[in-house]
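Note that one protein chain is taken out, while the other chains of the complex remain in position.
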Amino acid sequence: MKIESDLKYTSKDEWVRVDGNMAVIGISDYAQEQLSDIVFLEYLVSEGDDVAKEAEICTIESVKAASEIYSPVSGKVVELNEELLDTPENVNSDPYGAAWMIKMELSDPAELDALMDAEAYQKNIEEREA
Amino acid sequence: MINLEPLIYDKTSPGRRGVRFPESAVPHTDLPADLVRQDLPLPELSELDVVRHFTKLSQLNHGVDIGFYPLGSCTMKYNPKINEETARLAGFAGIHPLQPVETAQGALHLMYLMQEFLKEIGGFAGVTLQPAAGAHGELTGVLIIKKYHDFNGDTQRNKILVPDSAHGTNPATSAMSGFKVVQIKSDERGNVDLEALKAECDDTLAGFMLTNPNTLGLFEENVCEVSEIVHQAGGLMYGDGANMNALLGISKPGDLGVDILHYNLHKTFSTPHGGGGPGSGPVGVVEKLVDFLPGPLVAVQDQGGEDVPPYYNFVTPEHTIGRMKAFHGQFGVIVRAFTYIMMHGAQGLREVSEYAVLNANYLMALVKDAYRLPYDRVCMHEFVVEGRWPEIEGVHALDISKRLMDFGFHPPTNYFPLIVREALMIEPTETETKETLDEFAKALLQIAEEAKSNPDVLHQAPHVTPIGRLDEVKAARNLVLCCGVPWLDND
Partner (left out) sequence: MFHPHTDSDREAMLKTIGAGSIEELFEAIPEDLRFPELDLPPIHTEMEARELLQDISEGNETQRDLPMFLGAGAYNHYIPAAVDFILRRGEFYTAYTPYQPEISQGTLQAIFEYQSHVINLTGMEVSNASHYDGATAAAEAINMGRVILRGKRSKAVVSPGVHPQYRETIHTYVDNDSFDIQGEDLDLTAGPEALYPLIDENTAVVMVQYPDFFGRVYDYTELAEKVHQAGAILAIVANPLASALLKSPGEFGADIVCGEGQPLGIPLSYGGPYLGILATREKYVRHIAGRIVGETQDEEGKRGYVLTLSTREQHIRREKASSNICTNQGLMALAATVHISLLGKEGLREVANLNYQHAHYAAKQISEIPGFEAWSDQTFFNEFVVKCPMPAGKLNDLLLEEGIVGGYDLGKDYPGMQDHLMVAVTEMNSKSQIDFLVEKLAEVSRD
């Protein structure tokens, strides 16, 4: 299981990559392992939407499970990874790269402080596993 | 080994005919040219082709008539053949749902008696036969809860509680009816955690949905306290009757504080599961809820006299939630269940539950040294074991299930209830002999041994079925949901 060191994480297994005022969101390697083979993905927001923190932004399905993805931060949706709709298996093979989901313009960068860094996320997973 | 069968669309031959109809004997009327369909892409086969095709398909199935089918919570008991005869009697199969009630008194009589039987068995004041299946009965019940509170002006009651062991239909039904769903955890004996329950019992409580015996096969030991807590908070107790096969003549849910209960005639009362339906999910309610039942119900309109039978008619309860489906319910299923009750009487029904519970406890005793029991208590009509061993990696409940097929058994329910890891839920039913249970236990013990000595034989199972493990990921990623459709490019 991989945890990328330069990302921020939530306890629901989303990751955020911050670049200035922009945030890119996806789900972690741990999350994709739990879900197993991803067969379907659907965005619940559109480009230009204002999204509140913890709003549902995406639904993701494997054969055995379905899960909602919640926005780790508030902001405006700038871009959706439309390619991922046709290649949901990328969530399994490249969760931190090709399987990025949503790009957002942050409306409250201070919200980032509440997210976990890689080390805290690692601990968080270990606690859940125990 | 039996071979697979081609699709019926692959066996079609243009111009070949099956069943034919007589020539029209009336003067011809032209068809409406602008509305006539040009192309009807259906197969063309002879009658024998069709009969062979479906006979071969049938041979690819496992059923109760073929072998043991201990699918937990589904009550796969023997389906008496006489039920198939009675449901097909011309006087039942050949009557129209809207024909005048004076020409259908036999049907109404039977439905009336069935309502009475189910009232008596469950301890209720009213019963509707309308719901088409268990989940449909649940929807009926939850809509009654909604209507009852609304009627009393308690519109703030928007929350339904379900145990964490609940069947998925409980939360799905509650949400479908506009309720918020809150899960209540189970305690270390597998009962509802009373403290967790109390914490959620406030003036927004609409009801609590309890399956008893629960999906762990355990009788809810605190059922009376649970009912009292829920009632004191102003909530209603909903009973999921999926597991009534443990309670016939043993205890009446109405006596235990249940206000609404759905029966599953296809489980408890032996009507065939039909490869997934038709079911039938009558709902019983206590006195204060009778007026909310869906209509129509059958009532006695005229008591009759010495030589005059009672006259029955349909009535609609005053504050009814409305109709749940067209017509009067799954009548053909009701005839079968009626036949079954008639053949058992009070004593026979009690024996059904007694032997269902005896069989489950016997089987549990035979396997419990080899499979971990999450709750080591006397079980009711079914029990749950863990399909895994901490010291063996990579062997799952699914592998055990697939391996059981090699012995000619249908696997138990897997991965449910969700609160048990790698759950295997086993319900033998009362119609199985001791010998069958011994054979099944022997297979389970052998598999437990194989898990240690030769896990590959589990991973590669099943070995003797017409087809191996199927790729469900491919099925879901690359959807092919039909064949022979000219306007789709699936072929």
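A and B label the chains in the order they appear, each numbered from 1.
The criterion applied here is as follows: contacts are C-beta pairs under 8 Å (C-beta built on N, C-alpha and C of every residue); 3 or more make two chains touch, one makes a residue touch a chain.
Remember, predicted model here, so these are calculated numbers, not experimental data.
The residue from B:Lys185, B:Lys288 or B:Arg323 that touches the chain not shown here is B:Arg323. Of B:Val300, B:Leu366 or B:Ile419, it is B:Leu366 that touches the chain left out of the display.
The chain not shown here is touched by just one of B:Gly94, B:Gly153, B:Gly305 or B:Pro390, and that residue is B:Gly94. As for the chain not pictured, it touches subunit A at residues 40, 42, 44, 61-66, 68.
Quick note on the criterion: only the chains that are shown with their structure count from here on.
Interface residues of subunit B facing subunit A in the complex, by the touch rule stated above, are 472-473, 476-477. Residues 37, 39-40, 61-63, 88-89 of subunit A are the ones that touch subunit B when the two sit in their complex.
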